[in-house]
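Missing here is one protein chain; the remaining ones are kept as they sit in the complex.
The block that comes next holds subunit A.
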Amino acid sequence: MNLRFIDWIWNVQGSLPLSAQTSSEEAFDRLAPLFRQVGTNYERFQNQLRFAKKDPAAQDKMAVFEQGLLQVEQGEAGPVLTYHMRSRALLLCFLAPLLFLAFGQLTIFAGQMEKAPVTAKAPEKPKAALPMHPIDQWLGAPAPEKPDAKKKESAAEKKAKKFSPTAAYVFAGIFAALYLIGRFLEPWLVRRLFLRQLALEV
């Protein structure tokens, strides 16, 4: 299956110009500390560096990317570092709204499956007003509502609350927003990280 129309969802690609004197070996020497992290394996071969991560640490600056390939190529204006990295976190975040929408539909379905509430109930005996402690009266706390005055929540209203899909829709929206933020933030952060690291003296 050709995924090239959708793989931008979980792939991050980019390139950075290197100074004319920088060799691939020198560039990877400078970037190497980024890959000396817990759960990271990497190998260098000629002008390429491949890495793979398993359970990266929370503070690993490249924790979002599970695998990637970095290459130093000769461009028209000099050497260029190109990178292509995959992120399962971005993919899962992209799919998360669908999961929460499914939870919403499941909640609606569960509500429909619930038996219709029995409306004919034995008359309830009248309840006495809730007492109030003298300390609360003295401090001026509002008096509790009289049970009769309080609008009795109907069984249908209770059911609607119990089986409301609103929270699921809200979280679907939150994850859609999180994906957009992550899709722009993480490539920007990793590019900045590479730039800073390449500027360091080995």
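Just so we're on the same page, a residue touches a chain if its C-beta (ideal position, glycine included) is under 8 Å from a C-beta of that chain, and two chains touch if they have at least 3 such contacts; residues count from 1.
Methods note: contacts and distances are computed from a predicted model.
Name of the non-displayed chain as stated in its UniProt record, restricted to "Glucose/mannose transport system substrate-binding protein", "Fatty acid hydroxylase family protein", "Beta-lactamase domain protein" or "DNA ligase (ATP)": "Fatty acid hydroxylase family protein". Contact with the chain that does not appear here is found for just one residue of A:I9, A:A52, A:L69 or A:A89, A:A89. The residue touching the chain not shown here, chosen from A:I6, A:A156, A:I181 or A:L195, is A:I181. Shown as candidates are A:N11, A:S24, A:T40 or A:T107; the residue that touches the absent chain is A:T107. The omitted chain makes contact with subunit A at the following residues, 38-39, 55-59, 63-64, 89, 92-93, 96, 100, 103-104, 106-107, 110, 130-131, 133, 135-136, 139-142, 144-145, 162-163, 167-168, 170-171, 174-175, 178, 181-182, 185-186.
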